[in-house]
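The structure under discussion is supplied below as structure tokens; questions concerning it will follow.
Left out: one protein chain. Kept in place: all the others.
Labels run A and B following the written order; every chain starts at residue 1.
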Amino acid sequence: MTHAVTEGSVMLPAAEAEQGAGVYNEKLGMWIFLLSEVMFFTALIGSYIILRFSNPAAWPAPGAVLNIPVTAVNTFLLICSSVTMVKAFANAQDGDQRMLRIWLVLTVLIGASFVGIQAFEYNQLIGHGFLPSSGLYGSTFYTMTGFHGFHVTMGVLCMIYVTAKAFRGRYTPDDYRGVEVIGLYWHFVDLVWIILFTIVYLI
Amino acid sequence: MDWISWMLPPGASTFARDIDWLYYLILVITGIAFVVVEVGLIWFLVKYRARPGRKAHYTHGNNTAEIIWTTIPAVTVVVIGLLSGGVWNNIRGRESVPADAIPYRVHAQQFEWNVTYPGPDGQFDTPDDFTRRNQLHVPVDRPVVVELTAEEVIHSLGIPAFRVKQDAVPGMRIRVWFQATTPGTYEIGCAELCGLGHYKMRAVVTVHSQAEYDRWLGQQSTIAASQ
Partner (left out) sequence: MATIAPPVEHAGHPLVDDRSFIRKYIFSTDHKIIGIQFLLMSLLFLLVGGALAMVMRWQLGYPGRPLPGGGVLPETMAPGGVVLPEFYNSLVTMHGTFMVFFAIMPLLVGVFGNYLIPLKIGAPDMAFPRLNMASFWTAVPAGILMVAGFFVEGGHASAGWTGYAPLSADPEYTGVSAGQQLWCLSLIILGLSSILGAVNYISTVINLRAPGMTWFRLPLSIWSLFITAILVLLAMPILSGALIMLLFDQTLGTHFFLPAEGGQPILWQHLFWFFGHPEVYILILPAMGMASDVIANGSRKPIFGYHSMVFAIMSIGFLGWIVWGHHMFQSGMNPTLATSFMISTMLIAVPSAIKVFNWLGTMWGGSIRLHVPMLHATAFVAMFVIGGLSGVFMASTPVDIYIHDTYFIVAHLHYVLFGGSLFAIFAAITFWYPKMFGRMMSERLGKIHFGLTFIFYNMVFFPMHQLGLHGHMRRIYDPSIYDFLKPLGGLNRFITISAFLLFATQILFMINFIGSWFRGRKASNNPWDDTGLEWTTPSPPPHGNWPVTPRVYHRPYEFSSPLVEEDFLPQDRELDTPPARAGSAPGH
């Protein structure tokens, strides 16, 4: 279903400007910001790849230290939260305030659960003596997943903010920028996790 | 007059020949570029200074000029690059270390150089090996290969007279070779910040004639054997 945006709408770039990216400022800004995030995770993941290929012996077999089943469930949850985010976005476009709020709240809850389960995981691992100082494996595991977790946490906080605004009726079919923009960030964070889950847990 | 000299101090290794030659080539090329550009700049400033009644020449550029001053620098740097690549390969290339190079081990640590000699048998990890602090003795006109290691932080073996410089990295064993051409003593300095004693991480390399070297080596092993 196409969602026509009326001329002069804030969802379009400013009329009184030379042809730019063709999207409104906030969306452009978020895409650009996400590029910087790609570079940040590239530094961490790139280092991991280099260190691992130089020291394959320092890596235990998948599942020997980390809990793959629990983390797999966690991964599934995060993917679900992207689905709820998409639903929220669709409802913002349609103007269904009630469904928008429900889907946003669900996204917050699932996102927070992800972080909670991750924290629980860390607790277990530390209890078993697996620390950041546990060789290269520990160094790379905690740094990559830790910073991803930090990004999810920041995302959850922003999501709470957007949800609060949604409860105040801030988003309409004429202006749902906040929902779209946090959605972009959220999907990015999910994508990074899928990559991390694969290369850190499964391989 | 050192303070205006662009000459390099005398070199005492086979590397100095190639490296110094490359340096002087680049000096001439960049020197010409320097003169052309700076003189041109000053000349324009004088010739085209604002004067009443004279308007500036309105133009947006010239494609021919662009092509010329893109091509000439590009060709020049590529040529310098190719010439440099050849020299680099002789110094650092995979096959560059001569097969008959005398082996040494140099272990860099805060703040000294520990030089281990294989002794008269020429083999490491045999009883006639010995280690000396901050003294490297080599025979003249013979290739020498150093296996460079570091204890804790990155150091860098710098022997300016030989045009030698190689970082010593903890966790790595790096080979660096050279061939001295002139007997005498030359200084070694650390060329990578390594802590508060970096500035005094000085050592001396002594280049002996073959006969003197053999004598020295004999003496050292006697000392080592008696310890």
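We take it that a residue touches a chain if its C-beta (ideal position, glycine included) is under 8 Å from a C-beta of that chain, and two chains touch if they have at least 3 such contacts.
Predicted model, so just to flag it, every value in this text is computed and none were measured.
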| item | value |
| --- | --- |
| Omitted chain - touching chains that are shown | A, B |
| Absent-chain interface as seen on chain B, which is shown | 2-9, 15, 18-19, 22-23, 26-27, 29-30, 33-34, 37-38, 40-41, 44-45, 48-51, 54-62, 65-66, 69-70, 73-74, 77-78, 80-81, 84-85, 87-89, 91-94, 110, 152-154, 156, 158, 160-161, 163-167, 169-172, 174, 187, 189-200, 202 |
| Positions on chain A contacted by the hidden chain, ascending | 13-18, 20-21, 25-26, 28-29, 32-33, 35-37, 39-44, 47, 50-51, 54-55, 58, 131-133, 135-136, 138-140, 142-143, 147 |
